[in-house]
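Partial view: only certain chains, each at its native spot in the assembly.
Lettered A and B in written order, each chain numbered from 1.
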Amino acid sequence: MSAEPSLPTPSPAPRHGVWFIGARGSVATTAIAGCAAVAAGLHPPTGMVTETDPFTSCGLPSLSSLVFGGHDTVDCPLPKRAEHLAAGGVLPHGLPSAVHAELVAADREIRPGGPLPGDTDGDTDGGPVRGDDDWIDVFAADIRDFVARQGLAGAVVVNVASTEPAPADGSLPPSSLYAAAALRAGCPYVNFTPSTGLHHPALAALAESSGLPYAGRDGKTGQTLLRSVLGPMFLQRALAVRAWSGTNLLGGGDGAALADPAAAAAKNAGKERVLADTLGAAPEGEVHIDDVPALGDWKTAWDHIAFDGFLGSRMILQTIWQGCDSALAAPLVLDLARLAVRAREKGLTGPLGELGFYFKDPVGDGPSSLAEQYTELKRFAGRLRDDAETHEAHR
Amino acid sequence: MSAEPSLPTPSPAPRHGVWFIGARGSVATTAIAGCAAVAAGLHPPTGMVTETDPFTSCGLPSLSSLVFGGHDTVDCPLPKRAEHLAAGGVLPHGLPSAVHAELVAADREIRPGGPLPGDTDGDTDGGPVRGDDDWIDVFAADIRDFVARQGLAGAVVVNVASTEPAPADGSLPPSSLYAAAALRAGCPYVNFTPSTGLHHPALAALAESSGLPYAGRDGKTGQTLLRSVLGPMFLQRALAVRAWSGTNLLGGGDGAALADPAAAAAKNAGKERVLADTLGAAPEGEVHIDDVPALGDWKTAWDHIAFDGFLGSRMILQTIWQGCDSALAAPLVLDLARLAVRAREKGLTGPLGELGFYFKDPVGDGPSSLAEQYTELKRFAGRLRDDAETHEAHR
């Protein structure tokens, strides 16, 4: 991998920042610990698409070149958070101590997160009221400081915070403030959550003028991943899906956050879009998200699909997916950080529609079937690589 | 649709024969009754890929142009068989009487099937021993008579008989005798079962020299259909499948036939090939096929897939498929008959590798993921149509 001539080239090798919104959450902690573990050869890169062919040869930054930091509103240090995850079976026992130094280093680069919902208009300390623009400035400064302090070639901002309720009116929700800060700091932005982020009308002009690539939203990790391969199957086989119903059980912070109907509504919108897009029309059926603390970070998703076959025969497919959301999300988050860093390096700008493979509700107008999205993703790798080869050639 | 100039053109519109091996079985009965029902507008063509875009515009014979006949070793007339299927919920109540005339007509064109396993060397009547070649001649004559008697533009032979045990030695099993008869009668051949058919070394030269198109084998209707979309998902997401186990419960004739370990072995080989091909390596796990007469023609398939995610986290996907095999197979059989008729019309010869979408163990070297197979199938439609357009142009 090589940096472009027009960027400052740190010596001996450029390092790249990954700035997480929600840096002390399960996903970020798993990504940071896992990146260190895989880079050190302690684990194979299972779940990382960017470690498979053809993505290994398109100039992505190496895992060991990634430097982590971020914003969070909670205080629990990363090493302790990692211990909790290991106790819950999300991280292997022994991993938190094996990568303790990396966790401590990342934790040192975490800054207090900003406005909680409803907090955007004021401080509690009686000082002057801080407006949206002030918050964006504060966050952008945090990111710029991180890049400068660490001597990085740049940074990508990735939102992995808990899903926020859909904003009630035109005001900017926190996720949008962070997204704006990313652009203001000159960083590509990836929204792995269903929160608004850059999907806010007030940010459209900024996104367009920033000259930065961005991607999102709402990582496709489990039930919806399945739906994006099963939906096309029914369509291609001309089988008539009558009803598609689903229930998700999950504990952890995610379960509690999604027990809020407003947050669940945001999440379900993405799930339903996948069905409507892959089937051509939305079938009957609801999706439930239940908070079941006893399940911890493990999620169970049951889907029941009633479909008609030849001559109206009634058939049923049921699927039960039992996975660990953090372990499903973390490698994709690392993938996206690497792809966004490389896209920025290659001068790509605007919505990265070719990354629909990763999202429930992707930017752009790409296909909705996973297979076609994978084809797009490989084509995207080609765009990254072809340039790289050209560049290598004339060095 | 137009016939090629070099073929006799019946007037006013060509009719095409579909000759079923196993013509009184559940699949054939459902296909014959269903073809009549859909042609008459009694039911939508659910499950028929050839009734969706782009297949509707590539010159396939219409459903009403198809004329049915075949071989079978059982005597139960088609109208009675259809009543049984309606009682078991496979066909809608009322359908057998609605298409009674068509069932009677097809039943009149069914000839006694030939050698059962072990019968190929002799007759029981003390007459001269009938050898393989004699059987082939008898069967081919039956097919030629059908075409002549009905004044057809041609016929396609489709094997939908019960799975036969894998042949013990070099001798030709019955399915291969029928396959040879198809070619000898100048007909394209489709093998929808796991039986040997044209996959016999002794028939390789004949297949090559016949100048006829053929396709197979082993229709992909349920569990394997699912596997061909789920396998690629795991591969594309770099998730490590550790074990893939499955159990099939089915009654009907199929359950009994597959309770024979030799027949089950033939069927399972196809299922396992799909996994090995789509995952890159065969995972742990077995496949069971149980005969459960109480289930009748309805099949339940449970799959349990143990896979590793990031950092070795253990995850599980389970699927339960409850379908009616005959209703799943029949529309695909009609699709294949139409595609093979058209391929013959267009002068295509040899193995039709682009039809892998339909088979567990397809001829040729096509892709194994359903999505890629669908892309191939659409390309195949283009070959049929493009030629047609060219042809139309210079008429």
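Observations on the model:
Keep this in mind: contacts are C-beta pairs under 8 Å (C-beta built on N, C-alpha and C of every residue); 3 or more make two chains touch, one makes a residue touch a chain.
It should be emphasised that the depicted structure is a prediction, and the values quoted were computed from it without experimental measurement.
Of the identical chains making up the complex, 2 are displayed, while the complete assembly in this file numbers 4 copies.
Methods note: only the chains that are shown with their structure count from here on.
The geometric centre of subunit A is 44 Å away from that of subunit B, both derived from CA atoms. Note for the complex: subunit A touches subunit B at residues 30, 33-34, 37, 43-49, 51-52, 89-92, 95, 225-226, 229-230, 232-233, 236-240, 308-313, 315-324, 327-328, 330-331, 357, 369-372, 374.
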